[in-house]
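Only a single protein chain was left out; the remaining protein chains are all shown in position.
Presenting subunit A:
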Amino acid sequence: MALANFSSSSRSNLLKPLAPVLSFAETLRRPISTSTDPLIIETSVPFTFHNCEPPSRSVETNPQELISFFRGMATMRRMEIAADSLYKAKLIRGFCHLYDGQEAVAVGMEAAITKKDCIITAYRDHCTFLGRGGTLLEVFAELMGRQAGCSRGKGGSMHFYKKEAGFYGGHGIVGAQVPLGCGLAFAQKYSKDETVTFALYGDGAANQGQLFEALNISALWDLPVILVCENNHYGMGTAEWRAAKNPAYYKRGDYVPGLKVDGMDALAVKQACKFAKEHVLRKGPIILEMDTYRYHGHSMSDPGSTYRTRDEISGVRQERDPVERIRKVILAHDLATEKELKDFEKEIRKEVDQAIAQAKESPMPEPYELFTNVHVKGLGTEAFGADRKEVRAVLP
């Protein structure tokens, strides 16, 4: 395994500080989370590529980044599990699509880009939103339909947005977000911003016609868009081999280059996204297929075990869990102790619980909010409630 390569021969090299030599014990007592000394780690799975040269398997990172990966993913994991409980307690209604298992994609992508780059995704958006700078309070309050939510309670689980951080949602119609993402990239190119858009979709959406329509136009017009297929192998209850004649999604772009990435490895994701960003700024669109997995069912109404075996789910958890992998890397490089990592997790648990408590305090939207934001410019026209003689409002 790649990690073994580094633990013996290179470890002493990597941990050697560039400044005055310190003893090994003293090295550990430095506050590791702020160290940005470069670290090169190899991805355990090579990239598979189509119509392009793949990026190197050696990923440049540093202790601070690895710790932040751990914290980020552990927070996302804890958040999704808490959302599961809230849903079962009926505090969250309607749809709730959980991302646990897929955290590496959100976290790895963020590490490769800036907030001026745009991300757009479908409805499994809680963690992507968090990665873009959303807070736990905004997430839980929105899920519970409260004013403190990122969409003030008017959107719900599938409609999180953070425009100032380049997060454009949060979309409920499978596949629609892909042309929208290509549109964002079009606007970025039109405005000469030198930024890119990542349009995320699942293996289920990968067969949508509008995806190919948008991809054709993006390739024709050289738009800086990266199509990211988060392939968790099941489109709701349908396995990829039952839905796609060709489930090699990274090849489906035909004339568009593609890369298949181990989506459970945050470092591989980061490398691929960095590569993709550079590519699309010069050469038009690219497809990234992230080989990932969701532990929960499609949504809270799906147990997730009727179309896949429990052995498969626990197998992935044992062997490929993204949080555990980063934990192992951190421990292997002595960037933190097991206790320190466990303390982080305890801290995160507390943060999540606090956010939930705060979210529960947040009130539901005021009745007048029924009629706000229908338009930007309401022109003073009237809108009606269910009984138009009882409830009328003038749109602001």
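Quick note on the criterion: a contact is a pair of C-beta atoms (placed from the backbone, for glycine too) under 8 Å apart; a residue touches a chain by one contact, two chains touch by 3 or more; residues count from 1.
Quick note on the criterion: contacts and distances are computed from a predicted model.
Enquirer: Tell me the UniProt protein name of the chain this structure doesn't show, selecting from "Pyruvate dehydrogenase E1 component subunit beta", "Ribonuclease P protein subunit p30", "S1 motif domain-containing protein" or "Cullin family profile domain-containing protein".
Expert: "Pyruvate dehydrogenase E1 component subunit beta"
Enquirer: I'm checking contacts with the chain that's been left out. Which of A:126, A:171, A:233 or A:298 qualifies?
Expert: Once the missing chain is taken into account, the touching residue is A:171.
Enquirer: Consider the whole complex, including the chain that is not shown, and state which of A:64, A:216, A:238 or A:358 touches that chain.
Expert: The missing chain is touched by A:216.
Enquirer: Kindly state which of the options A:77, A:132 or A:152 is in contact with the chain not pictured.
Expert: Residue touching the absent chain, from the options given: A:152.
Enquirer: For subunit A, which positions touch the chain that isn't shown here?
Expert: Where subunit A meets the chain not shown: residues 118, 120, 151-155, 159, 161-163, 168-173, 176, 178-188, 190-191, 209-210, 212-214, 216-217, 220-221, 372-377, 379-383, 388-389.
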